[in-house]
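Removed from the display is one protein chain of the complex; every other protein chain stays in position.
Take a look at chain A:
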Amino acid sequence: MHFDWPYFWHQLLTPGDKFLTGLGLTVSMALCAEIIGLVLGLVIAQMRLSRPRPLRAFASLYIWAIRGTPLLVQIVFIYTGLAAAGIMRFRDFTLFDITVSGSVQAGIIALGLHEAAYMAEIFRSGIQAVDRGQFEAAKAIGMPPSMMMRYVVLPQALRVVLLPIGNQFNILLKNTTLVSVIGVSEMMLVTETINSATFRTFELYSVLGLYFLMLTSLWTLFMRWAEKRLELSSRGTATR
């Protein structure tokens, strides 16, 4: 076995601009997709728990379809498939001095829609874990459903959903590598590109793996801190 240590250390400690841009893209895409996933997931969870049958049916269908198909298929479908069918073509747009390419937009949307299905189920379980008496008390005092959710139910559900949401984001961080197939120069594609010129595959992918390990470890530390904080700020709001 030959392992080029100097090359490995060089790539790990002094990565090129392209790789750093890819790192930035990985993180920012994951964050954007997570925001979409959280907001949309909450909406879908509410639909799933609502009274009107069509809303419930739509939510169930959405969760079923997204969770039942591979993310890779969804990404290609949204970027290449929709364009090929002439339904939607993602175009670059520039806001101030940042240009977001069409493939990055498609990637964020695909990851976000995917994340939303999982978030919806997490939120639903969290909401259902809150004691029924809390719902009844909020209703009885005259709170409309939106107010009941915002002030009474969701703050208590947060305790239950924090950990699974954290886990899901961890998965999302790693799943960003899949958008390399539609040509987004995140860390994975940058590594592939360097590899095709240097063939230092073992070294390069070791570096890539370590960078992901660093990202997910930072995230785990953050989640631990967040959990502790929530624990302190909401002692006693344990659901019955």
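Going forward, a contact is a pair of C-beta atoms (placed from the backbone, for glycine too) under 8 Å apart; a residue touches a chain by one contact, two chains touch by 3 or more; residues count from 1.
Everything that follows uses one rule, which is that contacts and distances are computed from a predicted model.
Q: From the list "Acyl-CoA dehydrogenase family protein", "TIGR00659 family protein", "ribonucleoside-diphosphate reductase" or "Arginine ABC transporter ATP-binding protein", give the UniProt name belonging to the chain omitted from this structure.
A: Going by UniProt, the chain not displayed is called "Arginine ABC transporter ATP-binding protein".
Q: Of A:Ala138, A:Ile165, A:Val184 or A:Val207, which one is in contact with the hidden chain?
A: Hidden-chain contact among the options goes to A:Ala138.
Q: Can you tell me which of A:Leu20, A:Val39 or A:Met147 touches the chain that was removed from the display?
A: Going through A:Leu20, A:Val39 or A:Met147 one by one, A:Met147 is the residue touching the chain not shown.
Q: Tell me which stretches of chain A touch the chain missing from the display.
A: Interface with the chain not displayed, on the chain A side: 51, 131, 133-134, 136-145, 147, 151-152, 155-156, 234-239.
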